[in-house]
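Worksheet: the structure to be examined is printed underneath.
Omission of a single protein chain aside, the complex is shown with its protein chains in their original locations.
On to chain A.
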């Protein structure tokens, strides 16, 4: 074993538990990173990969369990103690300051670069690393990071993390580092990772491109639902085995629904190819269409495009054609200071008003009707929306969309953080509304929800890569399709 000659691991986490409110993000994770190994960390959305990374780099304190760097438990958890032990992180979303130049970002990222002449030292360090990792990169170090292309920014960020100014990096955590690099740049990076690991450094490598993980990592850790479900040398895995380890075996088979013979009618909603790739999008009346795939692969963008294509730009349309159920309640869902009733009726005020004044009687009737229909658990619809639990708030948002009587409802992962009982109720509502001819476009990150849909489009890198219908909709097929393009890309590279 590589690590046996160095008995003290770089990082050791034992029984780490983290929860955000009622949601348990990590349910007791054991993870050991030794010197000279590249650990591939894989798992589906929400498996807890980012959370464990944040615990290791000091951004989050574990609520339970222990964490030690190089054998010693830090006196105080924190970013500085992690960095003091040589732990560096490249985050998935860009984490440089766009208004600063490449050199100035080096100064921000490396506190050791102080004193006179830091500019020239930073310039030399970043140039050396960029030349080493990405030969022939042609990045101007005096330009603001915001002026660089996305790939160039990612290259700068990676080089900054590997740069050695005063203190050597011992463990570099790379979260989806190749997502914005093209094949040749990604290959340069992977080659550098192998060389770095051979030289005794450690890497945690997170990627959804399984081929990359298999070819680069020495050991692969699979996470699921906040736990480590597999931890074996990379040679024991194949692509197939990884996908199996990430997903659960579908326990129960839901009753097969007849695939609607919908193609005879005209689609109520359609979009051409996304970015000129993949499949076109079509939705037929009375259908529940699921959008699946890894999060952030263009599903929300498409929902927004669908919404904008059917809603008035400047003028309010008399009859709404589409309604939108937001996923991020706090950000674009609820009006936190308003009552439940007002939150619910806001989309249908046109229907409710007489001579531009809101007819309160009518509004209250509508509120009662929907309260009964979807069972909002409250004494009084006049209570503030925040008096409800998250799940019930979400029901109110559903009621808002359904009460607007729009024939098409777009849903942007609305069930995040909703308890299972409420979910079941909402599924029933959706089903019955769909029977009445309402069309639902449903983006969800949860597999069981996707499996409820009549038809599913799977996204990868902004394009639809697969269409599944009827009995073909199952976890295995969706997972396989989510990685479709990545596999092709890897084969070509």
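Basically, a residue touches a chain if its C-beta (ideal position, glycine included) is under 8 Å from a C-beta of that chain, and two chains touch if they have at least 3 such contacts; residues count from 1.
Everything that follows uses one rule, which is that contacts and distances are computed from a predicted model.
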(message) According to UniProt, what is the chain that's been left out of this complex called? Choose from "ABC transporter permease", "Multisubunit sodium/proton antiporter, MrpG subunit (TC 2.A.63.1)", "Two component transcriptional regulator, LytTR family" or "Spore germination protein".
(response) "ABC transporter permease"
(message) With the missing chain put back, one of A:8, A:79 or A:198 would touch it. Which one?
(response) A:79
(request) Quick one: say which of A:8, A:73, A:108 or A:195 touches the chain that got left out. (result) A:108
(request) Can you work out which residue in A:72, A:131 or A:147 touches the chain that's missing from view? (result) A:147
(request) Decide which residue listed in A:118, A:307 or A:338 touches the omitted chain of the complex. (result) A:118
(message) What does the interface between chain A and the hidden chain look like in terms of residue numbers?
(response) 57, 59, 79-80, 83, 89, 91, 95-100, 104-105, 107-111, 114, 118, 142-144, 146-147
